[in-house]
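Here the complex is missing a single protein chain, while all its other protein chains stay put.
For subunit A:
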Amino acid sequence: MAIQVSGITKRFNDFTALDSVDLEVKSGELLALLGPSGSGKTTLLRIMAGLESPDGGGLLLNGEEALGLKPRDRQVGFVFQHYALFRHMTVFDNVAFGLKVRPRGERPGSAEIKRRVTELLELVQLSPFAGRYPAQLSGGQRQRVALARALAIEPKVLLLDEPFGALDAKVRKELRRWLRKLHDDIHITSVFVTHDQEEALELADRVVVMNQGRIEQIGTPAEVYDHPASAFVYEFLGQVNRFDCTVEGGIARVGDGALAIPAQGGVQGPAVAYVRPHDLGVTPASAGPARISGIHVVGPDARIDIDLAGLTLEAEMDRERLATLGIVAGDRCAIHIDRARVFAR
């Protein structure tokens, strides 16, 4: 494997940023560290890069002990959320920086540097911008320069800290696709940090879900989405309806019996049930227990707010289905749940 993290712990004063974290990053994979802010994901990434030193634990980069190494000796490419380009250098000089600062013996000649930088700028599709300064580029272009700059040193590992965090939604999506394609082409072991579950699920080979300095679950995007290991993972990966319930004999009862849900997972007693909005079905029924309190149409989908004996639920369906049902706000309806996950409380 390319990176092995074992028992890494990091405290900032009273705050435990990382609590004995173990993680293996396989050679050539694209791994996402996903979690809310304060979950320790960025700290873990910075420790891998040597920009932060842990209070305890071990770190192997390509099988070599790396904690004693300075950032410059780790051969790690790092991409920052806010690009961190050198403002007073042109795009060309930014990308060439890592090559120009090499010790005399290892430094390529200026013709070779020019060739490599030109090649990298072609790779990130920024050849016409070589002579510009960072301030003259858009956010997406700047982040591509930052990526080319990190790749210039031919790193063994590429670390990206919220690489799309400062970009607007459309550019973010384009750049995400582009990065995935780039990774498929060059297969460099990469770890990126994000708090956006959609980004992690779409882009990564494997997703590491973190919370409060610990790893909650590691798995492929499908695994973590379909089989969340904990209530936190379920709640973090997408929209949810959450019910406090009591499970008896495979049936979860919500409140005073207003809703009965088939419970999977062999939990007994007090529990929490989660239902994704698209797993919540709605049928119009004049004597139904629930009431539609609002309908919001978002692009091709419709989100429906439902009031069930004081609980506010959210259902999601496409607009065609909504039109077929013919429901409007204020109608009474019945709800049925196709799939629910129950975790012990």
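To be clear about the criterion, a contact is a pair of C-beta atoms (placed from the backbone, for glycine too) under 8 Å apart; a residue touches a chain by one contact, two chains touch by 3 or more; residues count from 1.
Basically, contacts and distances are computed from a predicted model.
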Given the choices "Glycolate oxidase", "Sulfate transport system permease protein CysT", "NADH-quinone oxidoreductase subunit J" or "Spore germination protein", state the protein name listed in UniProt for the chain not shown. "Sulfate transport system permease protein CysT"
Checked against the full complex, the residue among A:A135, A:A169 or A:V298 that touches the missing chain is A:A135
Touching the absent chain when the full complex is considered, from A:H88, A:H227 or A:R345: A:H88
Of the listed residues A:L123, A:I153 or A:L311, which contacts the missing chain in the full complex? A:I153
Residue among A:A2, A:A17, A:A32 or A:A49 that touches the chain left out of view: A:A49
Interface residues of subunit A toward the undisplayed chain are 49-51, 70-74, 76-78, 80, 82, 84-89, 97-98, 101-102, 133, 135-136, 146, 149-150, 152-153
